[in-house]
Structures are given as C-alpha cells and as structure tokens.
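A single protein chain has been removed from this complex, and every other one stays in its place.
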Amino acid sequence: MNSVVNTGAAPVATPFFFYFLAGAAIVSGLLVITRRNAVHSALSLIVTLLSVAGLYLMLYAPFVAGVQIIVYAGGIMVLFLFVIMLVNIERSAKDRQFNRIWPVGLAAACALLSLFVSAFVKGRNLFPDRLVALQESSNTQQIAAMLYGEAGRMGPYTFAFEIASLLLLVAILGAVIMTKKKI
Amino acid sequence: MLNAFMSYLGSTVPPGNADNQLWALIYVLIIFAGVSLAVVAMNWIERKALAHFQIRLGPMRVGPHGLLQPIADALKLMLKEDIIPAQADAVVFWVAPLIGLLAAFTVYTVIPFGPSQAVSDMNIGILFMLGVSSLGVLGIITAGWASNSHYPLIGALRSSAQMVSYEVAMGLAIVSALLMTSLNRTGTGTLSMIGIVEAQQQQGVWFIFKFFPLGLIAFVIFAIAMIAETNRAPFDLPEAESELTAGFHTEYSGLRWSLFMLGEYAAMIAVSSIAVTLWLGGWMRPFPNLLTGSAWDFIFSLFPGLTFAGLAAIAFIGTARMPAQAYFRIQRIGLAVFAALLGLIALLLLAIAVAGRTNDASIAGRFREGIDYVYWFVLKVAVFMYLFIWYRATWPRYRFDQLMRVGWKVMLPISLGVLILTAIVGVLIS
Partner (left out) sequence: MKDSMDELSNGAVSHLDLETPEKPYLDANELIINMGPQHPATHGVLRVILKLDGEKVLGTECVIGYLHRGVEKIAENRTYTMFNPYVDRMDYVAAVSNGLGYCEAVEKLLNVEAPPRAQYIRVVLTELNRIASHQLWLGTHALDIGAMTPLFYTFRDREEILKIFERYCGARLTTHAFRIGGCQYETYAGFEKDVKNFLAFFPPKIDEYEALLTSNRIWLERTKNVGVISGKDCIALGVTGPVLRASGVKWDLRKAQPYAAYSKFDFEIPVGENGDTYDRYMVRMIEMRQSLRIIEQAVNGIPEGPIMGKVPKVIKPPVGEIYHSIEAPKGELGYFIVSDGSTQPYRVRVRPPSFVNLQALDIMVRGMLVADVVAVIGTLDIVLGEVDR
C-alpha cells in the first residue's frame, strides 16, 4: 500500500514524450510552410501549437500550456480558418508559393537559427538550469503573483502587464472604429 | 499487481496526482466506456422523452420499449456505406470528426466525479477544460470546409462565430465563480476542479446561492452559453435542419456522422459537468454541512440504491402492463430480465450502503463513499441532460443575428457586470 502523495503529477516516460512532442512540432511546422493548401497549413499549425503546449506542460508550466491552447489553438486559429475558408483556395493553391523576397526570409531564418545556436552554446551561464524550484501545483498562483502582485504589493510585471492590456484595448477600439466607419 | 491495484483504494487524491498510472489508465478506460454508454442511454432517453413531449411513443420495436434501439442504430451506422464526396478534401474530411470527438473526450480527464474519483486533478483544471472544449469548434469548421458544399460551409461559419462569441460570456461567468473560490483565509483561489468543489464545501454554500443573486445570474448565463456552445436547440443554427438541411454534417454519413453525434453528446455531458462542478457543488450531496453525522450519511447513501429500485419498479410495472399476446412474449421476458437486473443493482448498492455505514476506512466504506459521490454528480448532470431535451421540445430556433445580439449585447454585459459586482462584494466581505 504505497500511496505516495505528490504535490504535482510526476512525469512519465519523459524522454519519449519530449522527443515525440518536439518531433511533432517540427514536422508539422515544416508542413505549415510546405503545404499548398492554406487549410492544411493552418491545421498543421494547430498541431505545432498543441505540441508546444505539451512541451510547456513538461516544463511544469501548465498555465502557459492552457493559455496556449485557449488563445492560440482555440481562438486565433479559429479566426485563421475562418478567413482562409473565405479565400478561393483553388486559385491560391495554383499561385507561386515563393515570392521574390524569399532570400531575405531565408537570411532572417538563418540569423534566428544562429542566434538560438549561439544562445544554446554560449549562454549556458546566462541561463542557469533552473531558476527556482518549480512547483506545478502553484504555478498559476505564482504567475498571478508576478503579474498582479500579492498581499497588496505590486508584482514585478504588474505595470508592464497593465500597459500591455491598455495597448490591446486601444487596438480593439481602433478595430471597432475602423469597421464602423465603413458601415 | 494486486498491490498496485488495491493501492488506490486507500488514497484520497486522484490517481493522476497519486502517481498511480495503472489506476489513471483504468479511470481513462472507465470514463471512456461510461461516457459512451451515457451517450447511448441519452440517445434512447432523448428519443423517448421527446416522443412523449410530442404525444408519440418513440422507439417501440427493437427490444421492449425500444431499449435496444440505440444498439440497432449504432450497428446500422457502422454498417452503412461511408461516403466521401468526390470533390471533398479527403484528409480533412476524414480528420474533422476525430477532432471534435477527441476534444469532447479529453475534457473528461479533469472532471471530478468525487474528491479522488477523477483521472487527474490539474492545477489549471477549468482552464484546461475550457481550452480543450474550445478545440471542438475546429472539428466543425474543418468538417464544413472539407465537405466542399455550400450548406456545410454556412453551417461551419455560423457555428464558429457562435462558439467564439458565446465562449466570451461563458468564460466571464466562470471567472465570477472562480473569484468566489478565493474567499478564504489565504485569499488564494483555485482553477482546480476539485479545489472549486472543496471551496464550496468550506464556504458551506453552492456557488449558485452565493451572493444571491450574483451566483445565480452567473449560473444562468453559463447555462445559456453552454447550450449555444454545444449547438443544441434553441441555438442549433449550425445544424438547423429546416434551413441548412443538416448544417456542417450534411455530407457525412455512417460511422463518421455517428462520431459527430457522439462528440456532440459527450460535449453536452462535459459542459453540464462544468456547470455542476462550478455552481452546484459537484459531487456533494445536498446539505453536506447542515445534515451531518453518520445517520444522515447513511440516509443519503441509500439514495443510489433506492433510485435503482425505483427504476426497477418502473420496469416491472412496464412488464406487467405489456399486452398478453404471444407476440410480445420475448419482449416481456426481456423487460423482466432488465427489471431484475436493475433490481439486482439496487440490492447491491443498498448492501454496500449498509455494509459501509459504520466504518468509512473499510473497503465497503470506501466503495459506499465513492458510489455516493458519483451518484450525486451524475444525478445533477442528468438534470441538465433532461433540460437539454426539454428545451429542444419547447423552443423555436433563434436566427443568426439574434443569436449574436443576445450573445454580445445581453449576455456579455451582464456577465461582465456580475463579475465586477462579485469582485466588489467579495472584497467588501473579506
């Protein structure tokens, strides 16, 4: 009768899930840019986002994973599909998929890749393996403390968070005004 | 093996949290089978109840009182030709029903049927649930698009717009319930489904009655939004039969179509479970804090057995009232066997209730407790399922713009107002 009570779910078969999710993310990420059909690309992108959400879960960040699913997979991708369905797929599939500025895009991608590699190689001492002991069970509460503060004090990111939400509010109002004018 | 098997019974947390993978897997299987069975039962009950609302008899031929009709339907659907329209996008057409089904079933991993009767108690339980159930709309959109036909496309556009708009009001209503969980000494709320129910237990009130009428309003908003979210009447525009023939699943047939139906009904049970967990005290029996003591515990633990005894009695009356002709003999025997089966289950449940009345730590006591939790949870969900049928029998269908107006101009402001008022009242009280 060993009823071990953990505060968080202990990971199972970690390497398998890591490589599975990472592989799924990469393969579907490649499908996103290679599929001619925009709907197929969008569906692949959803798989990528869900795989990344799974990786977040493995990093003991369930809240980020949940938000990733709600906001990206559930919200933004629905709007993506919504727009794509209104586009004439047959014609867009016949279009050339690569336009003239693809060398620039390639250069940007290479630059990003080299940044990641250099950060991975050189930045080990910049980012310690683990900042704090991660607690899955209080992850959400920790994020709340960071964003909103606790016990009457502002958290470290409260100001930035509020500014960002104000920016979004302005964006929403702008969008409403822009569409209202036309009608 | 046996050790691992028995280990769970002494645990007080869900197997997912107790690091008990075997039991977690068993729970996944039980829930998958249970939900599928519930969908089949719901199918029969809906047809029968709807028929009786409409002065018809409903299915009567396959089995006594049509009891075997869902099985016959399932067989028929499986054997039907599986048609993929020539111009459809075959891959997406194939994947679409699976997306909806997966989304609907994944939600069940965090639904607590009892304090330890769940697959897992996720820290972000309700968030996970909202997120995954919002993925269900992807199945509908892709189905509508992949069919490459106008009616499904319009149905898909309608449903995506509808689900996205009602999710907002739904989310705000949920947040106002979550705010109530933080009214304790530490001032920290929780997103965990089990934590939400326990918060209601600690505060001694179902959140539907908390800050009357704020909790009630939030609950009503959620109850409306969840009908829209599951595309049921009177918000069944995406599959509005009289307008769009069958909406997004017009081109689907056979097994694929039945997957959609399975997903839809599973989603109905899932959203009802959210409502029960958030506002109606989840697995708790009525008055768990007022009517305490082992005597009351014993009385309430008799309910599951008595319910089955009542069902058995109804089945026996049905047997007795069957026409005496030879033609009905087999049906009569079948119904009698069914009634006897229900009676046996009733006896078993009553026996467990009696055996486990004294010692809560014994195996019988644990069983009794577990049965109690699941019974009250399922009973509350069943009320919602009945309401779904009742709505469908009573109301006409909203028009698309009216639906949007109700969602954005009525539900959203009210839920925002309730959220703000709940926050204010909560701060003032604590």
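Per-chain numbering from 1; labels A and B assigned in written order.
Note that in this section a contact is a pair of C-beta atoms (placed from the backbone, for glycine too) under 8 Å apart; a residue touches a chain by one contact, two chains touch by 3 or more.
The structure displayed is predicted, hence computed values, not measured ones.
Summary of contacts with the chain left out: across B:Gly34, B:Pro85 or B:Pro234, the touching residue is B:Pro234. In the complete complex, the residue from B:Ile30, B:Ala313 or B:Ala393 that touches the missing chain is B:Ala393. Where chain B meets the missing chain, the touching residues are 50, 53-56, 150-151, 154, 157-158, 233-234, 236-237, 240-245, 392-402.
FYI, only the chains that are shown with their structure count from here on.
Per-chain Cα centroids separate chain A from chain B by 30 Å.
Against chain A, the residues of chain B that register as touching in their complex are 3, 6-8, 10-13, 16-21, 89, 91-92, 95, 120, 122-124, 127-128, 130-132, 134-135, 137-138, 141-142, 144-146, 153, 156-157, 160-161, 163-164, 167, 188, 191. Note for the complex: chain A touches chain B at residues 1-6, 8-10, 12, 37, 39-40, 43, 46, 62-63, 65-67, 69-70, 73-75, 77-79, 81-82, 85, 136-141.
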